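Note that one protein chain is taken out, while the other chains of the complex remain in position.
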Amino acid sequence: MESSRKAANPLRQLVGWFTTPPVTGHWSYRFILYPLLQIIAFISVIALFLSAIAYLLAFLFPEPRPNILLLQQVNRQLPGMIISGISIGFVYAMIALGYTLVYGVLKFINFAHSEIFMVGGVIGFEVMRRIDDAGFIQTWNPVLLITTIVLAAMLSSGLLAVFIERVAYRPLRNAPRLIPLISAIGVSFFLTDFVRAAQALIRNDFNLTYPTNDLEWLRGAIPVAFGEVTVNVKPTSIIIVLGAVVTLVALNFFVNGTKLGRGIRAVSQDQATAGLMGINVNRMISLTFFVGGAFGGAAGTLFGMNVGTITPYVGFIPGVKAFTAAVLGGIGNVTGALLGGLTIGMLEAFLQGLLVYFPALGQRYTDIFVFLILILILIFRPSGLLGERVDEKV
Amino acid sequence: MKTSRILALVLVLVLALSLTSMMVKAQDMTVIKIASQSPLSGPQSQLGVGIRNGVDLAVQQLSTDLMDMGYEIQYVPYDDQATPDVGVSNAQAIVADDAILAVIGHLNSGVAIPSSEVYNANDLVMVSPANTNPLVTDRAYPTVNRVCGRDDLQGPTGANFADSIEGVESVYILHDTTAYGQGVAEAFQTEAERLELTVLGFEGTEETANFDGLIQPILALEPDLIYMGGIYSQFGIFINQAAAAGYTGLYMGPDGFDSTELAELAGDAAVGVYFTSVAGPASLYPNAAQFIEDYTESFGEAPTPFAAQAYDATAIALAAIARAAEAAGGVPSRADVASEVRATENYEGLTSTITFDDNGDPEIGLYYVFQVTEDGVADADGDGVADWQNELLQTLEIPSPLMAAAMAEMEMTPEATTTP
Partner (left out) sequence: MTLREWLRQPTVAGVLIVAYLVVAIVAVLSLDRGNIIFPLLSTCAFPPLVLSPFVILASPLPGRLKLSLILLVIMIVMPVIGIYDGAYMELVTQICIFAGLALGLNVVVGFAGLLDLGYIAFFAVGAYLWSMFTSNVDTVFNINGWLVPGWTFYLFLLVGVVIAAGVGILLGLPVLRLRGDYLAIVTLGFGEMIRVLARNLDTPINFTNGSQGLSGVQRPPLVPGLSEGATFVTQTMNIRTDNIEPVAYQVLFYFIAIAILGLIILAARRLEDSPIGRAWTAIREDEVAAIAMGVPLVRLKLLAFASGAAFAGAIGVLYGAKQTFVSPESFSLIQSISILAMVIVGGMGGIRGVVLGAVVVTLLNLQVLKNFSLQINALKNIDYVVPIINFHISAWPSQLEPAKYERLVFGLLLVIMVIFRPAGLLPEPRRRMELLADKAEAQDEDADGKAKAEG
């Protein structure tokens, strides 16, 4: 017994090192190097683990369908699956952050967050379309263009989230815990159709297509060779990954390295005591909503650019997936949201890629498997991968 | 207590209203109403609103006959929210309104089937612009008709054409898991297998935006053609992403692809996409061009798939009401209207010529295969909307199952006649 526990220790230490942010050290290590290492570690662990399972499957079922060799297919698809998994995983992670931050301070599920994500996508579209209509889009520097669009989406989604909190949640601060949930559902219904009405009036359009095809550097695909396999990587996928990494590092700095971030953490630990310590609890809650909303908005517009078209109803599915990711990682835990989002995204990409070869199943069972795995993980870790055990009641 | 206050308030309200209800006189009895049911809210509202607009336009343009006879035609749109409960509840409200003599709807077969049980029980005629599910008319109700095609004929049309394209040996089939998309995809699959095309995959997805994951196995399997059972709003985005990810084969879809929006969503990749449709080309049906113009002017957007069918369905209903009214010498009964609709013969619609068989299917369905061209995607008149002048590749004349059976009995060959 004693020896086995000792053997497990280094691994556990390693896991602990990668999942608990350092509180000491030089700022460049704490706020830049460590988060980057963390992201890279998460991605590699998940990718390695899922690839191993894929090869195990190929070994167990060499020819699941006539004339199709699973090993060959896995070889061909692996880089593509990992890349699409990473890009959608980052989107989920960014949305999940919104859920998790709000849950941290208010202990409730902000169901309207998926709509804030959608609004981010719509605002991003509006800005890009307007720049395009004005004829500037070709002349702008790519970095400047993307930054402008993302910042506009972040700002408006953040402000919207603050406004929603002020109007629909704050009056219910002392109500039983499920009441704000219904308010959030109401807001969510309202927002989708409100955006639809606004777009109907502005452009009489339902499908909002990003003018990405007008830009030479956004439309083509970059062929990347992985050994014998060549994968066409979309520029927008790269933008998602870069954008997500930059904002995630910034968030880490904000939460762990600034006074305001410390205020948010204090409020999420104990509202009453934080109030007694002279922290303006209401302002911290608004700030949390702003940050969470901004992340949702950034995710919305990056997602929109990647998929090309946004509708007022686009938020629902990514919203549910991201909520799942937040719970999987341990709701309330910021690192958990990142880990959960990447896990769900990659898992989904692998399932979609490989279920095709099992005729009795097929891609339509992707969501079932995702949820089954979620349930399995929660059975062994009832508070999610990185969540702490808390006693709570509905 | 608060309750008593509320009670008093409610009482006053009810009293006041019963008074007003007595004061407002009942309206003139010569109002005839046409109702429509389609999703006007929710993700499917785009097509639902198209149906609503098609009916609206037809009522505006085609009720002159009835107005001359002294009737006022009113149009009542209902939102069925693509939900059976709401559809049935609306249906009960519709049949309770004696002035409603015809219903145009629905978009979803899942809503149309239970709702039409209500219509049929009350002799109210339904003309469907969009329910291609075979079951809708296979129940042989005297009140249920459709002006659109059938999944079990449209799917095989596509498969036959795919088989005839040179170099197409393998297909990959996707559908949107709805009754429409899956139905037509399954029919395609059966026919494709019969024609010995290799079916590399048959997958359903509810995804509407991010298809990256779904595309990976397609890239690895390298099918010659992807068939997509579903609607342009979903698969237009898919085509765009598949092309960007490096898929270079062909695409094909059903009549849910027949929209200029496909060009906008799929971008350059839309050129070359094949689709089957029961809506004829503008060259054969010149009225269609006028319809597109009127529709765009009235509603500020290009017609969606099934909007023209909704217009035709309404036109058939209005004509039948006029005939029944003439025969009855007054407001006709619902049963009369239903039998007049069923008796429709050689109605020259926007998109096809319609004679109903005893089940309510068009006797002879004309199924067209189109290919999107550069010109179709281009915007020559500069109104921001693609021209959608696509190339007609094939016309198939296929009798409805009931007709085919009758023809077989008369020892005629129900073989499809093909014109290149």
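A few notes on this one:
Letters A and B mark the chains in the order given here, with residues in each chain numbered from 1 onward.
Heads up, the rule we're going with is that contacts are C-beta pairs under 8 Å (C-beta built on N, C-alpha and C of every residue); 3 or more make two chains touch, one makes a residue touch a chain.
Source: prediction; values computed, not measured.
Within the full complex, the residue among B:Val31, B:Met67 or B:Ala289 touching the omitted chain is B:Val31. The omitted chain makes contact with just one of the residues A:Phe226, A:Phe254 or A:Tyr365: A:Tyr365. Here one chain is not drawn; of B:Val144, B:Ala179 or B:Leu250, the residue touching it is B:Ala179. Of the listed residues A:Leu14, A:Val143 or A:Ala197, the one in contact with the hidden chain in the full complex is A:Ala197.
For subunit B, the residues in touch with the chain missing from this view are 1, 3-5, 7-8, 10-11, 13-15, 17-18, 20-22, 24-27, 29, 31, 40-42, 45, 49, 52-53, 56, 74-79, 81-86, 88-90, 92-93, 95-99, 108-111, 113-114, 117-118, 121-123, 133, 135, 139, 177-179, 182-183, 204, 298-300, 335.
For subunit A, the list of residues touching the undisplayed chain reads 103, 109, 167-168, 171-176, 178-183, 185-194, 196-197, 200-201, 204, 272, 275-276, 320, 323-324, 327, 331, 360, 362, 364-365, 367-368, 370-372, 374-375, 378-379, 382-384, 391-394.
By our rule, only the chains that are shown with their structure count from here on.
For this pair, subunit A with subunit B, the centres built from the Cα atoms lie 38 Å apart. Interface of subunit B with subunit A (complex): residues 41-43, 45-46, 177, 201-217, 219-221, 233, 236-237, 240-241, 244-246, 261, 264-265, 267-268, 299-301. The part of subunit A that touches subunit B in the complex is made up of residues 68, 73, 76-77, 80-81, 84-85, 87-88, 91, 193, 196, 204-207, 209, 213, 219-221, 223, 232, 234, 237, 303, 306-311, 313-314, 317-318, 348-349, 351-354, 356-357, 362-364, 366.
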